[in-house]
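For this view, one protein chain was removed and the others were kept in their places.
Naming follows writing order (A, B, C and D), and every chain is counted from residue 1.
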Amino acid sequence: MQLGKVVGTVVSTKKDEKLEGLRMLIVRNMNGQAELLDSYVVAIDSVGAGVGEVVLWAGGSSARLTRQTEGKPVDSIIMAIVDQVEIEGSEKYRK
Amino acid sequence: MQLGKVVGTVVSTKKDEKLEGLRMLIVRNMNGQAELLDSYVVAIDSVGAGVGEVVLWAGGSSARLTRQTEGKPVDSIIMAIVDQVEIEGSEKYRK
Amino acid sequence: MQLGKVVGTVVSTKKDEKLEGLRMLIVRNMNGQAELLDSYVVAIDSVGAGVGEVVLWAGGSSARLTRQTEGKPVDSIIMAIVDQVEIEGSEKYRK
Amino acid sequence: MQLGKVVGTVVSTKKDEKLEGLRMLIVRNMNGQAELLDSYVVAIDSVGAGVGEVVLWAGGSSARLTRQTEGKPVDSIIMAIVDQVEIEGSEKYRK
Partner (left out) sequence: MQLGKVVGTVVSTKKDEKLEGLRMLIVRNMNGQAELLDSYVVAIDSVGAGVGEVVLWAGGSSARLTRQTEGKPVDSIIMAIVDQVEIEGSEKYRK
């Protein structure tokens, strides 16, 4: 999994029918120190995440193991909103 | 998933029989700000995307979860045509 | 999938028994403009590709969805020989 | 698999229900010489690893093949605590 910050949204009307009703969020990746990187992923939201929140996302077939995404053509899922990141006893992020 | 722009097509006559009838499009990747990157993927079209359109593509086993691609040796699928990309309240792309 | 040019071969006698009879080709990757990159993959040939030909290869579990590779420990497959690559109306490669 | 050092923890209360009870650790990757790299992964702990320990982690669907992670939306697992790394007869790390 990777840490990331939700920074935006993607809207699509013409899409595979299995994607109906899924929220597609743009996540800017963070390193393990909770610092923003210059890479992004578009991930399906399974936990009600909003723009500005730090989240954890998983990729690959694992992205299809939530109720919302089972059997669907998606490869990235937000499955946790992060409350705290701690590195060697030092708090790097708190919600 | 990643954002990308459809920039071209690949034609092949000698190919695995399961690929018959699938459209193979060249997608130039975009970052989460809808800016073009210098990387590409060849993806199967499942939504009638055309050259010049901004799309969303998924990779890995997820690429086989559309009607067109089930059970086929493909690892990248275009499963949505993008209408709008919005980053922190600012519109980065509109179709 | 990625475009690539077949540049060589790998020979192995001591290998997993399921690999018997499979041709292992070295593919030099190309970008979406059909320009050679500095990265390589060793892929199983499923279409009779030869050195010098431009091909399309797929990775991951998708590599096991051809007759030759079903159930085998391989993660990259050549499943199409490319006849033509066209970018925004301009022909970048023709066989 | 990759070598890495456990450097921190991630706490989340709002998450997919299948993640309840799993420990989420931040791993800083190491190269094959046991030298720290500048990349990170958040992985589920399946072996009782603690901050400071050198571990081995696996990604993708393999991450779901431990008792703790079966059927869960996770893509990275710590499945071994490393005692020793030896390169060409020279010991690079010992616990």
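Basically, contacts are C-beta pairs under 8 Å (C-beta built on N, C-alpha and C of every residue); 3 or more make two chains touch, one makes a residue touch a chain.
This is a predicted model, so every value here is computed, not measured.
> What shown chains come into contact with the chain that's not displayed?
In the entire complex, chains touched by the missing one are C, D.
> Looking beyond the chains shown, say which of C:Met30, C:Val74 or C:Ile87 touches the absent one.
In the complete complex, the chain left out is touched by residue C:Val74.
> Which subunit D residues touch the hidden chain?
1-3, 31-33, 46-48, 56, 58-66, 77, 79-89, 92
> Contacts of subunit C with the missing chain: which residues?
Missing-chain contacts on subunit C: residues 7-16, 18-19, 24, 26-28, 38-43, 51-52, 59-61, 63-64, 71-76.
Note that in this section only the chains that are shown with their structure count from here on.
> Between subunit B and subunit D, how many degrees of rotation does a Cα superposition need? Round to steps of 5.
The best-fit rotation has an angle of 145 degrees.
> So, what's the distance in Å between the C-alpha centres of subunit C and subunit B?
Subunit B and subunit C have C-alpha centres separated by 20 Å.
> Specify, in ascending order, the residues of subunit A that touch 2 or more different other chains.
Each of 59-61, 63-64 in subunit A touches at least two other chains.
> Examine which chains touch each other and state the graph shape they make (line, ring, star, complete, other).
Per interface graph, the chains form a line.
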